[in-house]
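Structure provided below as structure tokens; questions to follow.
Let's turn to subunit A:
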Amino acid sequence: MSSVPYLSILIWLPILAGLGLAFIPKLGAGIPKGLASLVALATLIVTGTITALFLTGDAGFSLQQQLNWIPNMGISYFVGVDSMAAWMMLLTAFLALIAVLISKPKERDAQFFGLLLCLEGTLFGIFSSLDLVLFYVFFELSLVPVALMILGWGSGDKGKVALRYVATLFAGSLLMLVGMAILASRANVVDGLPTFNALKLQELVDTKGLWANSWPLQALAFWGFMVAFLVKSPVVPMHRWLNDTYEDAPIGAVVAGVVLKVGTFGMFRFCLPLFPDACRVYAPVVVALGVVGILYGGILAIIQKTPGRVMGFSTISHVGFILVGLFSLNHAGMMGAAFQQFNHGIAAAAVFVLLSFLAERTPAKNLSELGGLKKSMPIFSTLFLIAMLTNLGLPFTGGFIGEFLSLVGAYMAGFTGANGLSVIWVYLAAFGAILSAGYMLYLYQRMFYGKKQETAEFKDLTLHETLIGGTFAILILVLGILPMTLLHSMEPKIDALGRPFQMTHSASGSAAPAGSGATARLVSNSSAPVGEVKLP
Partner candidate 1 sequence: MKTLFALPDFNWGVLLPFLILAFTGIFGLLVLLVNPKANSKVIRTVTISGGLVALVSQFALFGGEYRSMGDMVMKTNPGMIGEVLILISLVVVVLISKPYLERTASDSPEFYPLLCWAALGGMIMCSSDNLLCIFVGLELLSISLYVLAGLNKRSKFSQEAALKYFLLGAFATGFFLYGIAFLYGASGNLSLDGFSTAPLHSGTDNRPLFYLSFALIMVGIGFKCGLVPFHQWIPDVYSGAPTNVVAFMATGAKVGPFIALYNIIMAVPTMSAIAVPICVALSILSMVVGNVMAFSQRDVKKILAYSSMVNAGYMLIYLAGLMKGHMAGAFPFGYFLLGYVFATLGVFVILAQISGRDASPITLQSLRGLSQRSPGLAALLVIFVLSQIGIGPVAGFVAKLIFVNGLIEANQSWMAIVLLANSAFAAFYYLKILKAAYSSEEEGAAIQFENGIESKIALAVCTVGVVGSVIFYSPIYHFITAR
Partner candidate 2 sequence: MAYIGLSLFMFSTGVVGVVIRRNPIVIFMCIELMLNAVNLAFLSFARYRYATEGHSLNQAIGGPMMVIFVMAVAAAEVAVGLGIIMAIYRLKEEVDVDELNLLGG
Partner candidate 3 sequence: MKLTPELIIFAMLAGPAALAAVGVVAFGSAIRSALCLVFNFFLLAFLYFTLSMDMPGISQIVVYSGAIMVLFVFVIMLLNPKLIEERKDLKRPFGIAFGVVLFGILASQVLPVLGFEGAKPVVHQIGSPNVIGDALFSSYVFPFEVISILLLVGVVGSVFLAKRRTD
């Protein structure tokens, strides 16, 4: 590629624009929104172009840019993008544009849009940074705009919500810092130089036996990373921040669509390549967590009283599917997880965008105050139905592809008993899929049919809103009918990620930590390599 630092521009343009907006207190009405949508549109175009580069399928990282930052500790400003990151960035840019378009803050709109752009920039940073420290910086930094937006423009008990949001995620991520430091110090031992460069570390893992004779450290570092990502995802014991944030954040769409995906994205990006042994050993634990999430989310979603909370628990459930697929550690499961990761971004965001349209019409949040919307808002109800169907995983919507592939992968892993997985988890997860149909339909029934409330008199969506909702509906259908575009472009990457787990007896340094008990268990469990599954 050329020498133009596209990624840096992508990261820093929104952040600087956002800071600029935040510092300029008084602008004419509408100008901040206009500026913000311009910037968001520009980023969308750039990310679209970048994603187009990866349509052909490419396992490597392109558009790399590396600058020295803290050389004596091997920290650099190192960005680069691969296919999965490209898709996630495209999603980010898209949702950011949508969020700018649908937001109508009552006051301080310059600050609001500034923070939104900052959030977008930090998310780009997360997806494109190839240096652990840089990743961590953006990972933490992305908390701040969300928290400030909740504080300034949220509803409900916003102080508490914002506090809980930042504090939980921050606490979770601090362990990641320990993990990073362990990685760097192991690199120091193995290579003579500490480094936080993810590619370099991966190379060390693959070729120089970074983890030789240091199983407890690897486990510690792995869980350091995993805790951070699991909290972010979130999985069940650490999920409390999510529902409040969904309800009270003024930009639930972006939170639901992208921010959560950072967790699973981080697992793809760092956990799988850097901790192969630990991934294998702890895969059952993570899968179990995922299944627990699926069931817990599904069951609790049924009894929730507001649409926002229903969606919150449904998200927990969906994240469970991603985890199950991801930690099947075979091709099909990982493909499913990667697809679901993108798809759920669209699906959840669609619901939230539509809910925000509804929220403009009524302050009522409670489902008992809603009802009979079907009559007065036909367009709305149609679009909502489509968004809902993809969430429950109906064929021909994106949701089906993701969940199905994940379950297939998990089944295969469980059937062969690879990595200590068991088929029973798949059955439980599949039961979760049925639950999702239950709570979604129940939600739809309560909102659109049922007792006629005063809400029935609302006006239907305006043209502007219809266009936005329609875009989502089209995207959902496209993803369901033509999933191959996405899958093909990600396939080489997934192959590369999955390779260590299919060659358990290979000579790669990572798989042969001599003499540790963990290794012995590893070898005995992974009896046979898992065959590839052809895509539908």
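Picked so that all candidates are chains of the complex that A comes from, given by their letters.
Note that in this section contacts are C-beta pairs under 8 Å (C-beta built on N, C-alpha and C of every residue); 3 or more make two chains touch, one makes a residue touch a chain; residues count from 1.
In this text the structure is predicted, and so the values were computed from the model without any measurement.
Comparing candidates 1, 2 or 3 against subunit A, the one that touches it in this complex is 1. Subunit A makes touch with candidate 1 in their complex at residues 19, 22-23, 25, 68-73, 107-108, 110-111, 133, 137, 140-141, 143-144, 147-148, 151-152, 158-159, 162-163, 166-167, 170-171, 174-175, 177-178, 180-182, 184-185, 188, 194, 220.
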